[in-house]
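Contents: one structure, followed by commentary.
All protein chains of the complex are present and in place, except for one that has been dropped.
Presenting chain A:
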Amino acid sequence: MWNWSYAAEILPTLLNALLVTIGATLAGFVLASILGILIALGRRSRFAVLRLGLQGIVNFIRSTPLLVQLFFLYYSLPMILPISLSAFTTGVIGLGLHYATYLSEVYRSGIDAVPKGQWEAATALDLSPVRTWFSIILPQAVPPIIPIMGNYLIVILKETPTLSAITLVELLLTAKNTASVSYRVFEPYTITGILFLVISLLLSFGMARLEKRLNRRHTA
């Protein structure tokens, strides 16, 4: 049932494809972090139209499957707009947009947790809104939410196989291609499963350690 020499033979191919998976994960996470904070800031805006519009968009993106959003971006966008994006770029944009809506809530919780006195002090010192945000609020809002953001990094990693639907040759699609050449299915999919399992367990172990260190710094 399990053929070790076959497993060893396909392992380098799969590890190569893992690099694509990791690349998409990191790029998607960075994009989601940037868009997430923009959404969080926009939802505190004075303009009701912007606030309500963003809330509607966030709600819609969170209520529909990433897979369908990817299909929409990859197959419809080139028909509406005169652009054509690679599978990797589309995948990163899809992941980034989808998880930005989740991360915006995380940022919001971090911002809400900054004591009100900090805002009042910034006003009393006559700091500009930009300085208030970048020197006072965000430096206090972001460190406590880093562990939660780390969890979303793991979630994004686990969602990258969906990108194979728009022909991105990442780990799962490579396993599928390997299986269709050799007609041996068990090893490629099992190795793929184990690779995902190992990386996400390692990441969550790392996050737990990071959280402990952050807690120590905050209490000290």
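Throughout what follows, a contact is a pair of C-beta atoms (placed from the backbone, for glycine too) under 8 Å apart; a residue touches a chain by one contact, two chains touch by 3 or more; residues count from 1.
The working rule: contacts and distances are computed from a predicted model.
The chain that is not shown carries the UniProt protein name "Amino acid ABC transporter membrane protein 1, PAAT family", picked from "Alkylhydroperoxidase", "Fe-S cluster assembly protein SufD", "Xanthine dehydrogenase family protein subunit M" or "Amino acid ABC transporter membrane protein 1, PAAT family". Summary of contacts with the chain left out: across A:S33, A:T90, A:S104 or A:T192, the touching residue is A:T192.
The chain omitted from view is touched by exactly one of A:L52, A:V68 or A:L210, namely A:V68. For chain A, the residues in touch with the chain missing from this view are 1, 60, 62-69, 71-72, 75-76, 79-80, 154, 157-162, 164-165, 172, 175-176, 179, 185-186, 189-190, 192-193, 196-197, 200-201, 204.
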